[in-house]
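With one protein chain held back, the other chains of the complex are shown just where they sit.
Now for subunit A:
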Amino acid sequence: MGASVSHAAAPPPPPPVAPPPPAHPLGLAAVLPPQTEEKDGAAEKVDYMNLPCPVPFEEIQREALMSLKPELFEGMRFDFTKGLNQKFSLSHSVFMGSTEVPSQSMKTVKVPTAHYEFGANYLDPKMMLVGRILTDGRLNARVKWDLTDDLTLKINAQLTNEPHYSQGMFNFDYKGKDYRSQFQIGNNAFYGANYIQSVTPFLSLGTEIFWLGHQRKSGLGFAGRYNTPKWVGTAQVASTGVVALSYVQKVSEKVTLASDFMYNHMTRDVTASFGYDYILRQCRLRGKIDSSGCVAAFLEERLNMGVNFVLSAEIDHVKKDYKFGFGLTVGE
């Protein structure tokens, strides 16, 4: 028995077959899947004349913003959107809750507010007009107009009844083959311009410059974005002393993880946040945790065709500020 076991344990001599010249070491080739497609892809020469058009400069961090910054609110919200037409719809929105008023001290100052907001939207492939007006007379207007195939005019304005509180911004966007440029004019004599260019099929680099007339401030910034189908990484540096990095990984069709880091040199403020985004069939759940001790979650649940139930929670452990909100969104 012992003798047969020891014989069985002895490995058989290897067959005298000359192995074909391997591209990879023989051991690895048995373990890894065949890499012929990847090799073809890598061997294919990158056509630098045919790079894809990059995302607009202000949307360079859009994946991170979508996952990490949902519209958290406190109170009750009810939105009703009625479509009259494929392109034209009206919206009615009621909100009752508290809004934060910025204050100097550490304590948060909350003011109870209630308002009704009427909105009208017109969406055309060439022109988009969105207007919202509140009961206190504030108007939020957004216009996006494709003047030609490549030139777009965007207007963003918040108009109030009080003098000197209104804000407006005009943006002229020009889209080239593998670059985008934008020129901005805003109130308070704000002038800005930015330019972003695709450098490789995955990497795009951009720069921006702005000048604020009334405060005689100017700034220069650089940004880079590397995106692959699985992950996106961005970095932004500005002469105002702000460094912002973000990384978003698409773990699967339904799950996305995102992280964000921001450093402000002037105020010595550092914030890092991590979050997840689950896009499921009936709901979308986003959660995040911050280095400033803030935990937030946002749930949008589809109850029925066109009816969404919304829950929002934000807990700031450092400031002892707890914000919970719920709402219903009816309509597309």
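As a convention for this text, contacts are C-beta pairs under 8 Å (C-beta built on N, C-alpha and C of every residue); 3 or more make two chains touch, one makes a residue touch a chain; residues count from 1.
Operating definition for what follows: contacts and distances are computed from a predicted model.
J.: With one chain of the assembly withheld, which option in "FAD-dependent oxidoreductase domain-containing protein 1", "Mitochondrial import receptor subunit TOM7-1", "Mediator of RNA polymerase II transcription subunit 17" or "Fanconi anemia group C protein homolog" matches that chain's UniProt protein name?
T.: The correct option from "FAD-dependent oxidoreductase domain-containing protein 1", "Mitochondrial import receptor subunit TOM7-1", "Mediator of RNA polymerase II transcription subunit 17" or "Fanconi anemia group C protein homolog" is "Mitochondrial import receptor subunit TOM7-1", the UniProt name of the unshown chain.
J.: Hey, which of A:53, A:94, A:133 or A:283 is the one touching the hidden chain?
T.: In the full complex, the listed residue that touches the missing chain is A:133.
J.: Which of A:53, A:159 or A:279 sits in contact with the chain that's absent?
T.: A:159
J.: I'm checking contacts with the chain that's been left out. Which of A:141, A:203, A:262 or A:279 qualifies?
T.: A:141
J.: On subunit A, where is the contact patch with the chain that was removed from view?
T.: 82, 84-88, 90, 118, 120-122, 124, 129-131, 133, 139, 141, 157, 159, 161, 166
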